[in-house]
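Comments concern the structure below.
Right, chain A next:
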Amino acid sequence: MNPANSHKPEPTRLQGNSISPNFYPSTMIEAKNLNKRFGKLQALRNLSFRFSKGECIALIGPNGCGKTTLIKTILGMVVPDSGHILFDGKDIQGQFAYRAQIGYMPQTGRYPEAATIAQVIKMMKDLRGKDARLDESLIHSFQLETLGNKRTGTLSGGTRQKLSAALAFLFSPDVLILDEPTAGLDPVSSEVLKQKILEEKEKGRLILITSHILSELDELVTEVVFMQEGELRFHAPMAQLQEQTGELRLSKVIARIMQQQTSQPPVAR
Partner candidate 1 sequence: MQSAFARRSIFLFCCFGALISMLHTSLIQAATLEARPGGKSIKTCIDQARAGDTLLIHAGHYHEGNINLNKRLYLRGIGWPVLDGDKKYEIISVHADSVHIEGLRIINSGYSSLNDIAGIRLYGSKGSTIRNNQFDNNCFGVYSEYGRSCLIEGNRFRAYGKEEILSGNGIHCWKSDDMRIIGNDIQGQRDGIYFEFVTNSIIWRNNSHGNIRYGLHFMFSHHDAYISNIFSRNGAGVAVMFTHGIRMFNNFFEWNWGDAAYGLLLKEISDSYIEGNYFSHNTTGLHMEGSSRIQILRNVFERNGFALRIQGSCEDDSLLHNDFVGNTFDVATNSSVSRNFFSENYWDKYEGYDLKHDGIGDVPYHPVSLFSTVVENNPPAMMLFRSFMVTLLDKTEKVLPSITPAGLKDDSPMMKRNVRPPNIKHESG
Partner candidate 2 sequence: MKKVMKYVLADILRNRIVLLYTALLLVVSCSVFGLEDNADKGMLSLLNLTLIIVPMMCIIFTTIYQYNSAEFIELLVSQPLRRRHIWLSLFAGLAAALSIAFLVGVGLPVILFQPSLTGLTMVLCGVALSVIFVAIALLASARTRDKARGIGKAILLWLFWSLLWDALVLFFLFQLSDYPLEKPMVLVSFLNPIDLARILILLRMDVSALMGYSGAVFREFFGTGTGILVSALALMAWVAVPLWLSTRAFRKKDL
């Protein structure tokens, strides 16, 4: 954010300073200069951003660009080497209670293998405590009750995704972090999930979705964050991107931007 720091690549701002701090009246998650290194790999490189309530943010980028690391950092599963994350204005370092406001759907959810679906759901409810606001709509719409006696170890990838999704939405969290949510889901379930995400967005939740293919989620997305090699390459509202590139579909938008960048690299390079 500091213009004087010119040797560090800046996130590409596609239109001046239209995204000013004042633009975010209800910042939910704020990152300041995150750095994380795994051995030789720089997974996060001086990452800064603000995410607000009511947004649906697509976190995109090629494999190994640091998306999952970023998500895990927000969840406190990865501890950054430097930098801070503020959740609802408070630094999350060493904290745990803030996670009550997050629903997390992992890329591949795995649960104690010998436990049944019903036992896992019961366990999660138990772990969250009594005062959580329960939202069991996904459990119903995915018809997980009928599979209640199935052991999680024997589940197919799709059923497992359904369980993960149901658990992520179960506690009506303010923030939803969905890592590749539609991968492995059949079209019907995928649509159910999409509707659910839309519903939650309307309620003013912050929704963070990672994916490399977002085509079926295009209509949900309000903002796009594009990462590459641990860097935040750009962060802009979807509408603005569509307008600038003249494309409607997100994949096309991204492709167009990539082309522009290769022909006209950022100033810092």
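How these were chosen: all candidates are chains of the complex that A comes from, given by their letters.
Criterion: a contact is a pair of C-beta atoms (placed from the backbone, for glycine too) under 8 Å apart; a residue touches a chain by one contact, two chains touch by 3 or more; residues count from 1.
Bear in mind the structure is a predicted one, so any value in this text is a computation, not a measurement.
J.: Check 1 or 2 against chain A and report the one that touches it in the complex.
T.: In this complex, among candidates 1 or 2, chain A touches 2.
J.: In their shared complex, at which residues does chain A touch candidate 2?
T.: The contact residues of chain A facing candidate 2 are 36, 38, 72, 75-79, 96-100, 102, 104, 106, 108-112, 114-115, 123-124, 126-128.
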